[in-house]
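Handing you this structure, nothing more for now.
Only one protein chain is missing from this complex, and each of the others stays in its spot.
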Amino acid sequence: MRAEMFRGVPWLALLVLAAVGICAAGGEALLPFEPGELDLGAAFKPPAWISGDWASPLGADNLGRDILSRIMAGSRVSVIVAFYAILFSGGIGAVAGMVAGYFGGWVDTVLMRLIEIQQSVPAIALALILAAALEPGLPTVVLVIVLTYWAWYARIIRGEIMALKGRDYIAFARVAGVGTARIFLRHLLPNIFNTLVVLATLQVGQVILFEASLSFLGLGIQQPDISWGLMLADARQYITNAWWAITMPGIAIMLTCLASNIFGDWLRDRLDPHLRQL
Amino acid sequence: MLRLFGRRLLQGLFSIIGASIIIFVISRLSGDPIVMMLPNDAPLSAIEEMRRTLGLDRPLWAQYLIFIQHALVGDFGNSYRWKMPALQLIMDRLPATIELAVCGLLFSVAVAVPVGVMSAVNRGGWVDRVGRVFAMLGQAMPAFWVGLLLILLFAIQLNWLPAFGYGSASQFVLPAISLGWYPVAAQTRIVRSAMLDVLDSDHIRLSRALGTPERLIVWKYALRNAAIPLLTMLGVYFAAMLGGAFVVETIFAWPGVGRTVVEAVFARDFPVVQAGVMFTSILFVASNLLVDLSYGLVDPRIRDAR
Amino acid sequence: MAQSLQRIAAAAVFSLPFLAHAQAPKPATGSLAVAFGAEATVLDPTHSSAGVDQYFFGQMFEQLVRTGPDLKRLNWLAETWSVQDAGGKPVIDIHLRKGVKFHNGDPLTSEDFEYAFKRQSDKKISIWTHLQAAVERFEIVDPLHFRLHFKEGDGSYVASDLTLWAMPKRYMEKVGDEAFERAPVGTGPWKFVSRSVKEEIRFEAFDDYWNAEQRPHVKNLTIKVIPEDLTRVAAFKTGAVDWIDAVPPAMTEEFKKLPGVVTASYVAPNNMYITMDSVTPESKFYDVRVRQALAHAINVDAIIKGVLFGQGQRYVEVGIGELGYDPDLKPYPYDPKKARELLKAAGYPNGFDTPCYNLTTPREPYQKEVGEAYFAYASAVGIRCKVVGMEYGTWISFGRRERQGYVDGLYSNMWGHGLPGDPGTPWAGHLHSYVPGKGWGATSTYSDPEMDALVEDLKREMDIPKREALIKKIARIKHERVAGGLTTYRPLVTFAWRDKVTFKPWPMAFWRSMQEIGLKQ
Partner (left out) sequence: MLLSVRNLQTHLHLRRGLLRAVDGVSLEVAEGETLGLVGESGSGKTMTGLSLLRLLPKGSGRIAGGSIQLDGQELTTLSEAQLARDIRGRRIAMIMQDPMTSLNPVFSIGDQVGSPLRNHDIARGTALRGAVVDVLRRVRLPSPGERLGDYPHQFSGGQRQRIVAAMAIGCTPRLLVADEPTTALDVTIQVQIINLLRTIQDDTGAGIILITHDLGVAASLCRRIAVMYAGQIVETGPVRAIYRSPSHPYTQALLAAIPRLGAKRGRLTAIAGQPPSLIDPPTGCRFAARCPSRMAKCAEAPPVVDLGDGHSASCWKLAS
C-alpha cells in the first residue's frame, strides 16, 4: 500500500522544492554572503566554472553581489508571496465555493456573478490599477494574486461540493439534523482537501511567474527586498556583459516552476484525476 | 441559440458593470483621488477642474454615477500627459494589442494541437516527449525573460528575425512566441486528454471498423471533437494573452495598450489607466462571448440548444 | 572631438547672418531610421511637461537663441537681442531674423512670438507659466522687432534661451490646438509627416529651412521608439536603424569596438544629488558635520567607474560647461576615516541608523544600483542605511514640500535643465527655504537666510557675467555647508551610428537634435 502510494513520485521535483524550502526557511544563516553586500571590485565575476572561483559559484552581479546568495535570499520572497497568496486565495476561494455549492440558490447566484466580474478584469490590469492606487510592494503583489485567484478556487470547489451534496451520506447527515458547521468540517472539507492541495501546488509556479512579471514592470517587489523577478528585471541591463546575472535567477524560477508543476501534475493524477484540464 | 446569445450578452454587460465598480472603488481607495490622478506638477486649475468634474463633494455612489455616465459616452477624461482623450489613446493602440494577443494564441494553438494529438496517438513517442518538455518549459519561464533571450539569440546572434517593430509578418514571430509559449502546456494537456477520450469512443471505433484511414480518423473525426474543450477555454487563454501583452509589448517596442497603460501608471496618468483597464475588461468579456458563440461552429449540439 | 566641435561652432557664429539666402541648398534625398529609448508625449512645445518632449518637438520648433554644439549660445531666430534698462525695469529688445518661414510657408513675424507668449502665459495651456510671470508686457515694434517688458529682473529668462518658441499664429488660429497637436508646424529643419504613438514619428527635411549651413542632409527621417535597451541595441545591430541613443553603459565599450560604428558620449543635463533634511533640528543631518561626513564617505569616482562603466561625470555644485562652473571647486575626497571622525565630533561615535530612500524606477541608467552603492558606502562609515525602495510616483511626491513635510533620512534626487545650463532655477527650488505658495523651495531640505538672499539675487540678475560670479559665490558656500544636498554626478549618454551616417550632436533635446544629420554621399 505504501509502495503504491509513492509510485512514480517525481523525486527530482521534490528535491528542487525541498531545496527552495530550505533556502527560504534557513534565512541568513545559510547564505554564503550577505546578499546586499557590495563589492565593486568583484562586479561581474563570472561563475566558478568559467573563470570565477568557488566562493561565488554562480558569479556576481553588477555591484559584485554574490548571485547564489541573492538567489537563496530571493527564494524567501518567492516562498512568502506564494505562501500568503495561496493561503488567502485558497482559503477565501474554498469557503466561498463551499458556501455557494452547499447552499445554492441566491447565494450561489451572487457568487457566480462575483466570479464572472472578477474574471472579467485581467490580473495584470488589476495589478496596474492597484499599483496606481496603493504602493507597489510585497503586500500589493499578494493582494493582486489573491484577488485574481480566489475565483479560480471558488469555481472548482463549488463544482466539487455540488457533486458531493448529491451523495447519500451528506443528504443523510442533513436529514439526521447534523449541524451545518459540522457538515462543513467533517464531511465537506475532507472531501475537497485533495482538490485544494492539487490546486495550491499548481498555483505555486503561476505565483512565481506573476511576481516576476510584476517586478519586471516595476510594480512588484521593491528594493531592498530581493526577489527572483526583480533580479531578472535588474540584470537585463547587463545581458550582454554578464549573461549569468540574468540566466541564474531565470533558471531558479524555471526549476522551481517546473518542479511545482511536475509535482502538481503528479498529485493531480494521484489524488484528483478529474482535474486534468487545469 | 439566439436566446443563449442574449443571455451571455446580458451576463457580459453585468460583468463589465461589475468591473467598472471594481475599477472605480480601487481608484478611490487611496483617499484623495486627485493626488493619484494628477501628476505632481499639475497646475492648480487642473486640480480644481478635476474636483468639479469628478463630483468629489458628492457621496460615493453619486461619484460612481458620474463616472459611469461619462464612461458610457466614452469620456474617460483627457490624458494629462498626452493632451488627448484617454479613450482615443487607448482605442488607437487596441488593434496592435489584439493582433499580438491573437498571434500569441495562434502560436500556442498551432503547437498545442499537433503535440496534444500526436502524444495522444503515440504515447511515449518522440513528438510526445519533445512536445511535453517544450510545453512544460513555456509554463516555467517568465515571458519577458523568454523575449530577451529570443532577441539575444535570433536577432543579435543570428540576425534571422527582427527584434522590434509592428507591421510585417516576421515582426510578429518573436513576440508571438514569447507570449504564446506559456499556455502551450495547459492546451496540450487539454487536447491530449480530450483526444484520448475521443479515440476511445464508440464512433471512432465504428469509423475504424468501417475502414476510415487512420489519418482521417485522427485529424478529422477525432480532432473536431477534441477541439471543443480547447475552444471553451480559448476565451480564458485570450485573456491571459492580453495580460501577457502588457509585459511583452515593453520588450518588443510594440505600440499597444499594455505599454501605454504601464507608463501611465508611473506617470499617474489616471484617465489612461482607467480607460485602459476598462477596455481590457471589455475586450476580455467580448472575447469570451465570441468564444461562446463559436462553439456552435464546431459543436452542432450547442447550435440547437434552447 | 570637443576641439573640432568648437571650431565648427565658431565658424557658424560668424557666418550665419550672411548665409541665410546666400545659396539655394541642394534638396536632400534618401531616408534614415533612428531609434530613441524614450518618447515625447506632446508635439506642441507649449504643452510640454517634461524634458523628454523636446525629443520630438525640438526637431520641429525653434527658439530665439540656441546653444550650439560647443555649448556656446548662438543667436538663432533672433538676429540680435539685448537686455536694456527702461526706468529701472529691464526690457529685452529682440530683432527677428529675416526670411524665416514656417513649414506651411507663412513668414515668421513678431506676432507669432506674441501669440507664443500669450499661450505660454496661459495656465490652461502651459504648466510653465511661472517662467513668464516676470514679463509685464509684450510690445510689437514692427513685424521683425519686439520688446519684452519685465516687472523685475528675471535671470532664468535669459538663462533658459529666452523661453519663447516660434509658433505659427495664423495656422494655429485656423486649425485649433487639437489639430495642431496632430499636425504641428514650426520653423525647424524637420517637417512633421506622421506619428504613431509608442511606435514612431516621421519627418521630412524642410526644403525652405532658413539655415542653409546647419541643416539635415537626408530627406526622410523616421524616429522609432524602443524603450527596452536590448531591443534597441538589437535594432541597431540588425541594421533596422542606423543611429541609436542611450547605448546602455554596460555596452558602450563593446560598441566602441564595433567596426563601421561611430560613438560619442555627452553629458546628460541631469544633476544627481543626495538630499537630506537639514531644516528640522531633530534630523541627524541638521549638523553640518554629519553632512560633511556623508560627503567624505561616498566614493563617487568608484561608483562611476564600477557601477556606471565610466558613463558618468563627477561634478561639484555646478557641472562643466554650465554657467558658473568653477574648476577650482574640488569635491570632498573619499575619506572614510575623516567621515568617522566628523561623525564622532557630531556626537555619533557609534554612528546611527537612518532610513535611506532609493528611487527604483530608472530615470537614468543604473540609477537604482547607484543608490544602492551610495547607501552601502554611507553604512560603511556608520550612517547605517535602512534602504527603502520607491518607484517614481512615490518618489516624486516625496520631494514636494507641499505634499509631504520634511522626511527623515537620505534620498537620492536630481534636477534637470537645458544645455549648457544655469543653476538659478534649480537652486530656487531646492536650496532656498521652503516658502509656501511663493514658489521658493518647492523641494527644499535646507533653510538659511544668507543663502536665501543670495539665491533671490541670482533670480533677478540678468547680466551674464554678473550671474556667473554670483553662481560661483553661492556654489562655494553651498559646497562648504553641503547645503541643499550632496552633488554627485551627471550621467553620460552615448550615441552610436553607422559610419555611413553623418551626425553632429546639437545639445537641444539632450543631444538628440537632428539639426545636422545626413547620409554620406
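Every chain is named by a letter (A, B and C) in the order it is written, and numbering of its residues begins at 1.
We take it that a residue touches a chain if its C-beta (ideal position, glycine included) is under 8 Å from a C-beta of that chain, and two chains touch if they have at least 3 such contacts.
Just so it is clear, the structure is predicted and the values come from calculations on it, not from any experiment.
Trainee: Among the chains in view, which touch the chain not shown?
Mentor: The undisplayed chain, in the complete complex, is in contact with B.
Trainee: So which of B:Leu72, B:Ala169 or B:Leu210 would be touching the chain we can't see?
Mentor: Spelled out, the listed residue whose C-beta touches the missing chain is B:Leu210.
Trainee: Hey, which of B:Phe144, B:Tyr221 or B:Phe252 is the one touching the hidden chain?
Mentor: Final answer for the missing-chain contact: B:Tyr221.
Trainee: Residues of subunit B in contact with the chain that isn't shown?
Mentor: 201-214, 216, 221, 224-225, 228, 298-301, 304
Heads up, the rule we're going with is that only the chains that are shown with their structure count from here on.
Trainee: Is the number of contacting C-beta pairs greater for B-C or for A-C?
Mentor: B-C
Trainee: In whole angstrom, what separates the CA-based centres of subunit A and subunit B?
Mentor: That pair's centroid distance is 22 Å.
Trainee: Which residue numbers or ranges of subunit B touch two or more of the other chains?
Mentor: Where subunit B meets two or more other chains at a single residue, that happens at 148, 152, 156, 250, 265-266, 268.
Trainee: List, in ascending order, every residue of subunit C touching at least 2 other chains.
Mentor: 228, 230, 233, 361, 391, 393
Trainee: Of all residues in subunit A, which touch subunit B in the complex?
Mentor: 113-114, 116-117, 119-126, 128-134, 205, 209, 212-213, 216-219, 229, 232-233, 236, 239-240, 246, 250, 253-258, 261-262, 276-278
Trainee: Considering the complex alone, what residue numbers of subunit B touch subunit C?
Mentor: 35, 39-45, 80-84, 89, 92-93, 148, 151-152, 155-156, 159, 162-166, 250-256, 259-260, 265-268
Trainee: For the complex, which residues does subunit B have touching subunit A?
Mentor: Listed in rising order, the residues are 11-12, 14-16, 18-19, 21-23, 26-27, 29-30, 36, 136-137, 139-145, 148, 152, 156, 182, 185-186, 189-190, 193, 229, 233, 236, 239-240, 242-244, 246-247, 250, 258, 261-262, 265-266, 268, 270, 273-274, 276-277, 280-281, 284-285, 288.
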